[in-house]
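First, the structure itself, so that you have it in front of you.
One protein chain omitted, others in place.
By written order: A and B. Residues from 1 in each chain.
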Amino acid sequence: MKLTREMLGGTPLKEDDFAKGKTLFLDDKLRTAYNWDAGVAMGKFLAGLKQGKILGVRCRKCQRVVTPPRVFCEACFAPIDEWIELADSAVVDSFSICYVRWDASRIEKPEIPAILLIDGADRAGIMHMLGEIEPDKVKIGMKVKAVWKPEKERAGSILDIRYFRPVR
Amino acid sequence: MALTEKLERNLDLKSVYMEMPVRHRYTLGVGGEKFFRGLKDDGKILASKCPECDSWFLPPAIFCEQCFAKMDEWKDVGLSALVVSFTVAHVGLDGKRLDEPVIYALLGWPGVEGGLIHRLGELKPEEVYVGMKVKARLLAKKERQGLITDIIYFAPEK
Partner (left out) sequence: MGMKRVAIVGAGITKFMRRGQETGRELSYHAASMALKSAGMTLDEVQCVAESTGPDAFDGVHMNGEYLSDGSGGWRKPYLRSYVGGGSGVFVVNHGWYQVASGLFDTCLVVASEKMSSCHPHPQGAFLNIFDNFIERPLGCNLLWIFALEMNRYMTVHNIPHEQIALVSVKNKKNALDNPAAQIPEKVTVKDVLNSEVLAWPVHRLDISPTTDGAAALVLASEDVAYKYTDKPVWIDGVGWCLDTAYWTNKDLYYPRYVEKAASMAYKMAGITDPRREIHVAEPYDPFDYKELHHMEGLLLCDKGEAPKLTEKGVTQRDGEMPTCPSGGLLGCGNPIAASGTMKVAEIFWQLRGEAGPRQVTRECRTGLAQAWGDLMQVGTVIVLRK
């Protein structure tokens, strides 16, 4: 059964069909607002950030040290109750240089999101931004350190860390 | 309030309040486009017929979901309908009490399967009964947009 265009359903519209009134439409906004609970583990992690600490947890069964913390090990399915303070330094596992926002609009100064493996954890990390570095100087494997907001400005948020900068 | 502000002010560390930033622009579909143009341009309510099932359907569509046949035959069923069922709303979408109750009805047309949901107007809640004859009141043609609200409500047929 060789495909031909005639066999296929579908009526493509052009970008300006709406503006030109060629196609009727209905605009609506989903009324979605959520109040998400942090959960037990995340709540404690955020409290740690307020104190200027990056916390991790250790699974008693497989001995993995991971962050972000969780109350159960997803690999062993065992509960976790051992909390550890990790370093606030990390290794860059990957990074990107981003020139667009999520709605596809362009931004002037590129942002550098990165996956950062936190020192002290077993190949576990978080996503955060890199700063104080030119995009073309970033390398996978670079050592970086957290730049914190001053204590009185910290609120128990991931933004209590402004960004990570190269270790000099 | 910007998301970052919300999070920075959340000293309870317990929860964060956010929205999903989406809105939608719905096309009406090939069938829907035909139905709503009928309403907008001609002030008509159209139904479609399934040749296999030998039945007329409202709202109309380009195919019959019961037997999958294409529905090519359409007709004007008129603005007069019967109240098949109804309810009286005293509370709005936001959970607050309405100043005036609103009557919603399922409207049927004789010889047509299905029907339309709309409001009833020009009558009091206690006057509504199942089987009542009502007729669609339309907006003036230049005000119609090709939406179900081109019908203001269905009112008792005098």
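Operating definition for what follows: a contact is a pair of C-beta atoms (placed from the backbone, for glycine too) under 8 Å apart; a residue touches a chain by one contact, two chains touch by 3 or more.
Bear in mind the structure is a predicted one, so any value in this text is a computation, not a measurement.
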#### Entry: Option from A:Met127, A:Val147 or A:Val167 whose C-beta touches the chain left out
A:Met127
### Query
For subunit B, which residues lie in contact with the unshown chain of the complex?
3-4, 7, 16, 18, 20-33, 61-63, 65-68
### Summary
Residues of subunit A touching the missing chain are 1-5, 7-13, 15, 23, 28, 30, 36, 38, 42, 45-46, 66, 68, 70, 74-75, 93-104, 110-111, 113-116, 123-129, 135, 140, 157-159
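Here, only the chains that are shown with their structure count from here on.
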### Query
subunit A to subunit B: how many Å between their CA centres?
41
### Query
In the complex formed with subunit A, which residues of subunit B make contact?
4, 7-11, 13-20, 22-28, 30, 32-33, 36-37, 40, 145-147
### Query
Taking the complex as given, what residues does subunit A use to touch subunit B?
11, 13, 18, 23-30, 32-38, 43, 46-47, 50, 155-159
